[in-house]
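Before I ask anything, here is the structure I am working with.
Some chains omitted; the rest stay in position.
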Amino acid sequence: MTWTQNIAADRFPAGSDAFPHRHLLGIAGLQKWEILYILKEAEHWVALNRSGPAKHDDRLSGLTIINAFFENSTRTLLSFEIAGKRLGADVVNMHAAQSSVKKGETLIDTAMTLNAMRADAIVIRHASSGAVQLISSKVDCPVLNAGDGSHEHPTQALLDALTITRRRGSVEGQTVVICGDLLHSRVARSNIFCLKSLGADVRVVAPPALMPHGIEAFGAESYTDFDSALNGADVVMMLRLQNERMQGDFIPSPREFYHLYGLDERRLAIAKPDALVMHPGPMNRGVEIASNIADHVERSAITEQVEMGVAVRMACLDILTRKARCVEGWA
Amino acid sequence: MTWTQNIAADRFPAGSDAFPHRHLLGIAGLQKWEILYILKEAEHWVALNRSGPAKHDDRLSGLTIINAFFENSTRTLLSFEIAGKRLGADVVNMHAAQSSVKKGETLIDTAMTLNAMRADAIVIRHASSGAVQLISSKVDCPVLNAGDGSHEHPTQALLDALTITRRRGSVEGQTVVICGDLLHSRVARSNIFCLKSLGADVRVVAPPALMPHGIEAFGAESYTDFDSALNGADVVMMLRLQNERMQGDFIPSPREFYHLYGLDERRLAIAKPDALVMHPGPMNRGVEIASNIADHVERSAITEQVEMGVAVRMACLDILTRKARCVEGWA
């Protein structure tokens, strides 16, 4: 099965029927067709995951995948763990809380240890931007970034793009509003790269203190007034507000934030009538989003995002291990 | 294999050769024949687990089981994890300590996340009574209660009933004494429902402060004097005393508790000569039970309870996923 059979050939450069990267460190390094390649492959896994209870494929049987999470996470870790296991791999989790890091080991030494155990893929979450790239330069196997500092969270952007594609037909030409703490959000960064690359119009909304300087250079239009940004929007993507930033310099109070930047029924009515509501989770209901909007049967795509997450991660694990497995689809 | 071939047909209503529930939330909702159905099925897994080292059955191969433990646990989590793995399922654990719950996510949002990942069964332990039922109403797959607050712990009651059945021939007609902190014990609640349903005489013993009001309505005879309750007992089931209740209003001191409600050699002699000693674990030796009684080769069934736990959980996971797997034995 090659993806080129099912997708318009002109969307991909000639001869590029394989993913040319060894790691998945961020969206910034990917070309448009490479993003589309992953989304196309993910569709296969969406279908498998929906095919019934015995949703297994053993193509990664015998491979060792290490989820090295230096920062706590539930949904991303679960999603990667399930993705690896559904592909038949031996999945082991390394939690920071029990890790040698606390004993003073350097990050590179930890990486070289995982490598020496003959991992076939390492999935990393780390609180420092760039930590994942550093590790990738020291190991022999593919490294997948599961979120590093305020840098990138590429699988989140891919699952968001897959969700939009499935619900709106395409990302191209869609007007997507991203609202919330832009300054610290790796989700927003990866999404801006991904959405722009796929041809969306991206508007970003944040209070001035949470808006990064120079964000226009990435092709996003910046707003401080949420209502203005929502006018004509196809997709409204809310960001999670980190509790630790809820008080102090950045946010006066959750109540005031909700008043100015929370998504409620009145605001959603400013967007297009069939606009899609998205949130990477976990949600703070009543802070960044009203409960009835989060649960809106037709408009909210929030649980679908979670489902797409598993499929996208299965696609990435499959694609990136093809070279070692000597199967087609790598370059 | 249908269970009706091996069990007296008159114990089950005509046509009911399958378990009619989608979830296992508690014993309270089960009929007598439904309890017997699970116990009968568990026997199959006791045999498999004893059959040798390679004790595997792959009927849940490809299914995803999520153990979502919002409250710490060792033995119940291990037991469910081993049960799922022995049936060939992909088992993933979600620990509260690393969970989105700490980031302010609501319980329902967590449940919907697990559901969106296409779990085929979710096993839940939670500190709040009713939390498991709430989750079960929001997800598409079977939910198994692994203990919720002071409400129910149905697999514990089932494994206790299986242990009694195997050691005493039947639960019916047995006089079972349950002693300890009745007020907070989900183990006691589930056991009273189960034992009464199966036809046992149940006596409950606790200090007045730890005896729930109106427990007689459930068919249990209440005692404050342990010696009186033990007279003629077939089974003595001791409850674990939670450390956090060891001081203050409920218990004057561990020493005094042991004096009044601890099971020692003198007290056990009041029960029938072959009375069985049970404890759900983990034990506080010297607080609720004397060490020589806990270790009594013939009388103590405590390690057998642990063994039956794995078998009962295998039975529950198998039975509740039959509908999705389109195999016989569901309704």
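Here the chain labels run A and B in written order, and each chain numbers its own residues starting at 1.
Note that a contact is a pair of C-beta atoms (placed from the backbone, for glycine too) under 8 Å apart; a residue touches a chain by one contact, two chains touch by 3 or more.
Keep in mind that this is a model prediction, so the values were computed, not measured.
Copy number for the full complex in this structure file, with 2 chains shown: 3.
The rule is short, and it goes like this: only the chains that are shown with their structure count from here on.
Each chain gets one centre point, the mean of its Cα atoms, and the points for subunit A and subunit B are 40 Å apart.
By the touch criterion stated above, subunit B contacts subunit A in their complex at residues 61-64, 66, 90, 92, 94, 97-106, 109-110, 112-118, 120, 321, 324-325. On the subunit A side of its complex with subunit B, the touching residues are 49-50, 52-56, 72-75, 77-79, 81-82, 85-86, 95, 97, 240, 243, 281-285, 303-307, 309-310.
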